[in-house]
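Got a structure here, written out as structure tokens. Questions coming.
Note that this complex is displayed minus one protein chain, with the remaining chains in position.
Labels run A and B following the written order; every chain starts at residue 1.
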Amino acid sequence: MLRLEPRAAPSRAMLLLSPLIALAVTVLFGAALFAVLGKNPLAGLALFFVEPVKNLDGLAELGMKATPLILCGLGLAACYRANVWNIGAEGQFVLGAIAAGGLALHAGDGTTRWVLVPILFAGMLGGMAWAGIVAFLRDRFNANEILTSLMLVYVAQYLLDDLVYGPWKDPHGYNFPQTALFAASTILPKLIPDTRLNIGFAIAMVAVVMMSLFMRRTLQGFRLIVGGQAPEAARYAGFSARKSLWTVLLLSGGMSGLAGALEAVGPLGQLTPHVSQGYGFAAIIVAFVGRLHAVGIVFSGLLMAMFYIGGELAQSRLGLPNAMTGVFQGLLLFCLLAADTLVTHRVRLARAGVRHA
Amino acid sequence: MHEFALLLASALSAGTPLALASLGLLVNEKSGVVNLGAEGMMLMAAIAGFAVAVTTGNQWLAFGAGAVVGGLLAALVGLLVLWLGTNQYATGLALSLFGAGLSAFVGLDYVGRNLPPFGPVHIPLLSGLPFVGPALFSHHLMVYLTMLLALGIHLFLHRTRAGLVLRAVGESPQSAHALGYPVRRIRLLALMFGGALCGVAGAYLSVIYTPMWVQGMTAGRGWIALALTTFATWRPGRVLLGAYLFGGVTMLQFYFQGAGVQVPSQLLSMLPYVATIVVLALMSRNPVWIRVNMPASLGKVFRPME
Partner (left out) sequence: MWMAWRLELENIGKRYPGVVANDGVGLRVAPGQIHAVLGENGAGKSTLMKIIFGAVQPDCGSIRFDGVQVQVRTPHVARSLGVAMVFQHFSLFDTLSVAENVWLGLDRKPGLVEVARRIRGVAAGYGLDIAPERPVHTLSVGERQRVEIIRALLTDPKLLILDEPTSVLAPQAVHKLFGTLRKLAATGCSILYISHKLDEIRTLCHHCTVMRAGKVVAEVDPARESNASLSRLMVGADIARPKRRPAQPGVVALQLSGLSQPAADPYGVDLQDISLQLRTGEMLGIAGVSGNGQRELLAVLSGEDARAPRGSDDAGNLRVAPGSLQLFGTSLAGSSPEQRRHAGLRVVPEERLGRGAVPAMDLAANTLLTHTGAESVRHGWLRWGAVAARTQAIIARFGVRATGPQAAAQSLSGGNLQKFIVGREISGAPKVLVVAQPTWGVDVGAAAHIRAELLALRDAGCALLVISEELDELFEIADRIVVIARGRLSPALPIAEATVERIGQWMSGLWDAAVPPHGLPLRVGEEETGRSEIGRTDAALAAMPVAIAAPDFLLAGGEDHGEERAAASPRSQHAQA
């Protein structure tokens, strides 16, 4: 029989290997699923892991999909490091899109390109405001942030619905629930011409660097990590838990809001009830699979983007349901949590009971 | 007057799945484990129950299927949390995300399918009474079973030795372990009980309440059920009351529309979520009160020294 035995010290190698083990198990499961559904497993897997990186168009698409995942994931990672369980990035993302979209709708054809700056800022502020509610409720009323942040996702979605079904509905849109298309001046410039990759990806990369520096090289970053790992030690050292709470939630809300804004004035170009394809929830997985580490999140963000693109390809080419993406995402997180046991434990063959002298 | 009776009736009906799930979660939280996978378990059970109901036409088999699916998923969480020592929040969250994805995937064939209505029980004599008859005595049997369940759980927790052991495990797993109680097995059973009830709640939603299958149809009820245990400070009677209150809030929008009040339907749909936030804030604002009532080891990893 196998048994788990605690290691004397956590294994650093396993810390890096465990996401790969989780990915391997998920892939095996995926292959089995394709087989069960009567498709060639290799062809199916190729849609997820080869097709998206085959050419420049594919890579550009990958970067575009990964942008919101990386941004939201970075903010969430800061929250989880500080032991603040914000799971409402989806709502903060939607608010960012609403705020940015609201501003973008007012721009005309003659508006300068620089209008993008206030638009993106509006998005950040929208997300921050939404996360700020969570921080306020926790700080002032001790309300559990898991539940409040999640409830606010639904509220944000209904708010968006109300706007696009009501006051912001495009008067020439044949009564579809969507706004008018934004003016060309408000649309993000492309990073690579003739692809869909825009400067949002570059912004996300800058955020990765800044986040990495913040967490590893600044006192405030150190404070919130201590607060997350050992709240009593933080109190003893005099690191304010309230300050950490507000910092990570505003940071995370700002990042998610920015992601929402980039999505609205990037690939979408208008607001619809479906501005997010569950990016805010997928980003939870991105954060964990990326080891709550800025550079790791780039990789896990790209991986999760592959799942999205692969799911769409599987739908269009193999006629498989798009919902498969969600299955793989959830499975990946499950496998990661289980594999993480190997960081602190090793597997041993159990000895057969107690020997007698 | 008649409309108010209908509101009351629909509050009981809408509150029942919330109450079922929350009562189950209350039991596993009393043992010291929080399961954020409630939403995922409810969704999986909803599609499982719906599929069984469509196939067999038997609602009780559907409830059974929901309970089994919920219980097994909770056991999966238990395995990770209790034996592998994973973070309770992250693991539950994983189940919620996984359940949402998998239920959407396996439920594709059932979208748009219909079920024969499973009628309510009209309690003889009482259901004929004016006002209270339609309001209280003409419901599906599950509504009454849920009320009995709340009473049963209360008696179990406070009048039986097994209930005392469960509370003791939630209070201090270290002490319970030192006295020789199998902490992890007790917690696993509590988790599975919670999962099974979430499963019945999910099946009730898709088979009785709606009755149909739509992707993501629980619409956050699993999360509201989690919040309810805190509102109720882990007391079954209060869970029941809170669930009916929230059921009423959910139904308010139809009441308003019926009454001809001009409010955008989206804003009315927000009501249950906003209400959850407001009530949660009000009930949590005294940290001392929460601390005194909350199972002391809730959410913490327990690893016995062997």
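FYI, a contact is a pair of C-beta atoms (placed from the backbone, for glycine too) under 8 Å apart; a residue touches a chain by one contact, two chains touch by 3 or more.
In this text, all values refer to a predicted model and were calculated from it rather than measured experimentally.
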- line: Of A:L42, A:V117 or A:A230, the residue touching the omitted chain is A:A230
Interface residues of chain B (partner: the chain not displayed): 161, 164-165, 167-168, 171-172, 174-181, 288, 291-292, 296, 305-306
- prompt: Which residues does chain A use to touch the chain missing from this display?
  reply: 5-10, 216-220, 222, 226, 229-230, 232-233, 235-238, 240, 351, 354-357
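The rule is simple: only the chains that are shown with their structure count from here on.
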- prompt: What is the distance in Å between the mean C-alpha positions of chain A and chain B?
  reply: 28
Statement: Residue set of chain A touching chain B in the complex reads 4, 85, 87, 137, 140-144, 146-148, 150-152, 154-155, 158-159, 161-162, 165-166, 281, 284-285, 288, 321, 323-331, 333-334, 337-338, 340-341, 344
Field: Partner chain A, residues of chain B touching it in the complex
entry: 36, 40, 76, 80, 83-87, 89-91, 93-95, 97-102, 104-105, 108, 215, 219-220, 223-224, 226-227, 230, 264, 266-267, 269-270, 273-274, 276-277, 280-282, 284-287, 290
